[in-house]
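Starting off with a structure, shown below.
For this depiction, one protein chain was excluded, whereas all remaining protein chains were kept in their positions.
Each chain carries a letter (A and B) given by its place in the written order, and its residues are counted from 1.
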Amino acid sequence: MNREKRNHLIRLFVAIAAVYLAVIILEMTLRPTSILFTVLRKGAIYSLVAVSMNLLNGFTGLFSLGQAGFMLLGAYTYAIFTIPADVKASDRVYRYYDCIIGFDTGALAGLIAAGLVAALFAFLIGLPVLRLKSDYLAIATLGFAEIIRAIFQWDVLGPVTNGANLLREYKDLSRITLPFTDIPFPPTLFVFIVAGISILLIVLLINSSYGRAFKAIRDDETAAEAMGINLFRHKELAFVISSFFAGVSGALLAAFQYTVQAQQFESMMTYEILLIVVIGGIGSISGSCIASFLYIALSEWWLRGLDMGKFLGIAAPDLFRSGFRKLVFSVIIMIIVLFFSRGIMGDKELSYARFISWIKGFGKKKKKGAAA
Amino acid sequence: MVEFFHHNLSYFLSGISVGGQYALIAIGYTMVYGILRLINFAHGDVFMCAGLMMVYLSASLPFVISVPLVLVLTVVLGFIIERVAYRPLRSAPRMSVMISAIGVSYLLQNAALYFTGGLAKVYPEIPFLSSSVTIWGATTRVVTIVTPFLTVILVVLLSLLIKHTKIGMAMRAVSRDFETSQLMGIKINRVISITFMIGSLLAAVASFLYFTNYASVTPSSGAMPGLKAFVAAVFGGIGSIPGAVIGAFIIGICENIIKGGASIFGIPGSGWTTFSDAFTFAFLIVVLVVKPTGLFGEKSVDKV
Partner (left out) sequence: MKKGFLVFLVALMSSFMLFAGGAGEEDSTVVKIGVFEPASGDNGAGGKQETLGIQYANYLTPTVTIGDTEYTVELVMADNESSNDRAATAAATLVNADCSVVLGSYGSGVSIAGSDTFRIAGVPAIGITCTNPQVTEGNTHYFRICYLDPFQGTVLANYAYDTLGARKVYCLAKLGDDYSGGLVNYFIERFKSLGGEVVSETFPEGNSDFTSYIANAKNSGCEVFFSPVSTEAAQLIINQADSQGLGMPILAGDTWDSNVILQAAKGKNVDITVTTFYPEGADPEFDAAFKEWVNADSTRLANNGGDDTISAVTAMGYDAYYFALQALQNAGSKDPADVMEALWTTEIDGVTGHIALDDVNGDAIRNTVYVKHANTETGGWDALPAVVVD
């Protein structure tokens, strides 16, 4: 048993190392403008936020729809913290307001601050809201996300948030450098490292005693309470931690996009993340990650041709016009939702043993089919 | 007081009118939730589709035909959505059904985006409803005046249907206890289909009223009214029809008072309008925290 576990860990480590190596190699060989990097970066960012949502919905059984709001908090904190002080003082970004924030920080401090601000708000929101049950909790968190969005667009806060206008010239992916040097940090690798460490922390949390308490709450609240688990404290903990990482992913998203604006963090964004979680499998970390990359690759890359007149080598500008990509994409999603309601991974994790048995099982089926 | 009311009449009129429209949409949410415990996220988009159908149908058909046709087609749409996207998941976890609802909403919006080419469609002017009237010094459309009355009439009819007909009785039974009513021989699927059809019908009526006032239809036109109506349903106590209607009127009126805040209360600043949507949610959260089941909601008991 112990040996198996060790083997499992070694395989996991090798697999993860291989992924990172692949990213480094790709970044050194392909041209930096390749669309592949867009997919990889956005995929990694969505993996993180999907995993953070999974921590709530999948592992703690808290149905929260506030993810977009916490991403907004993270994105804004990161942007406001890392815009250089001289840019803040000029009218390049804060054109209609005089920015009252006189300092700036590096990217790392910005990321941590992003997480902390999101966590702080989550703590405050959680106090009243986490006493609500299931759907009511979902609606209340959704509502809070909308309120946060409105507050950040309020012109009275303009000297801090630049009103409803774009924030830019912060430490986006093209401006992040290796520590203590001016050498640019490989952007895709940066996203992967931050997202990877964050996801690792979440996994460690889930496998700790706290994680077991979360699962107990998910499976049966009353029973968990009877066993001496402090319901509210654990729910609050899960909510705050999930929001922390949602904040970090919001910061990464801001860095990825080069510009950020409160307007984009609408409830549709939360639904999108929820879809990813469900497609990956509620309660499966690896499922969430796989689903994120597939989701982003499909919507941003593979199906692009459907919008641009030419797809799979077929040119039909009248059929493949703007919007067809999204139509096809939503049909694919409906098929997955209806026929694979347990998602890609169910509540299992990706592992070598499962992969092998899946391949074998498939081989058997093939043979049977051939015989018939 | 009278003077104040007179001076700001146009805000109240808009509020009551939009409240009535939210109410008609909210009923669809609340009935479905009452029976299936499902937040039907696609409902706002059904409303939008009804608007689009009207745009396309009225281009070639006279109103006498296109209006009933839109009603029928919207009902069919509601029926199909339930049949295809929700019924197969009846035994699946509730989360899956809700995801399916989000998926349908996404699909409807994207289909609309594709067919309209991403452009706003101008809603036809329905003869009587679109004309202007002046009441007590405020100029507005006939539809603004008609809406609250029509809403009340429809709600009364619906209540009669639920109270006094066989299908209404079945609906109440199913919403009270899903499994027992099945055992009692009620055809659950039929009841659910009819619930969806009634919801869609009312959404179609709401679309006539709403889009006559705000005459352009875009793929995302249904999102905000849908969300607001949904909030109204929760606010009034989800599952309760009178609750949804009252909630909708309150939200509609408050929203317009806030938009006019600078003028009504004499406090200038553009912050008022920024919060017109956020206010709805803030209000909701306060209600939920104070009275988690909404104004008229039934108290649910957790069974171990």
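Rule of thumb we're sticking to: a residue touches a chain if its C-beta (ideal position, glycine included) is under 8 Å from a C-beta of that chain, and two chains touch if they have at least 3 such contacts.
Keep in mind the model is a prediction, meaning the values are calculated, not measured.
Novice: Looking at the whole complex, which of A:R95, A:R212 or A:R354 touches the chain that is not displayed?
Specialist: A:R95
Novice: Of the listed residues A:N54, A:T82 or A:Q153, which contacts the missing chain in the full complex?
Specialist: A:Q153
Novice: With respect to the chain omitted from the figure, which of A:T33, A:T181 or A:S209 is a touching residue?
Specialist: From the options A:T33, A:T181 or A:S209, the contact with the absent chain belongs to A:T33.
Novice: Determine which one of A:N165, A:T270 or A:S330 touches the chain that has been left out.
Specialist: Touching the chain that is not displayed is residue A:N165.
Novice: What is the set of chain B residues that contact the non-displayed chain in the whole complex?
Specialist: Residues in contact with the chain left out: 7-8, 10-11, 14, 18, 113, 117-120, 122, 130, 132, 134, 139-141, 213-216, 218, 220-221, 223-224, 256, 259-260, 262-263, 268, 270, 272-274, 276-277.
Novice: Hey, which chain A residues sit against the chain that's not shown?
Specialist: Residues 32-36, 38, 42, 92, 95-96, 150, 153, 155, 163-166, 168, 172, 174, 256-259, 261-264, 266, 294, 297-298, 300-305, 307-309, 311-313, 318, 322-323, 339-340, 361-362, 365 of chain A touch the chain absent from view.
In the analysis below, only the chains that are shown with their structure count from here on.
Novice: So, what's the distance in Å between the C-alpha centres of chain B and chain A?
Specialist: Distance between chain centres: 32 Å.
Novice: Under the definition above, what is the set of chain A residues touching chain B in their complex?
Specialist: Touching chain B from chain A are residues 57, 63, 128-129, 131-133, 135-136, 138-140, 142-144, 146-147, 149-151, 153-156, 164, 222, 267-268, 271, 274-275, 278, 282, 321-324, 326-327, 329-331, 333-334, 337-338, 341.
Novice: Going by the contact rule set out above, which residues of chain B touch chain A in the complex?
Specialist: Those residues of chain B that touch chain A are 37, 39, 41, 84-85, 88-89, 92-93, 95-96, 99-100, 102-107, 109-111, 113-114, 117-118, 223, 227, 230-231, 234, 238, 269-271, 274-275, 277-278, 281-282, 284-285, 288-289, 292, 302, 304.
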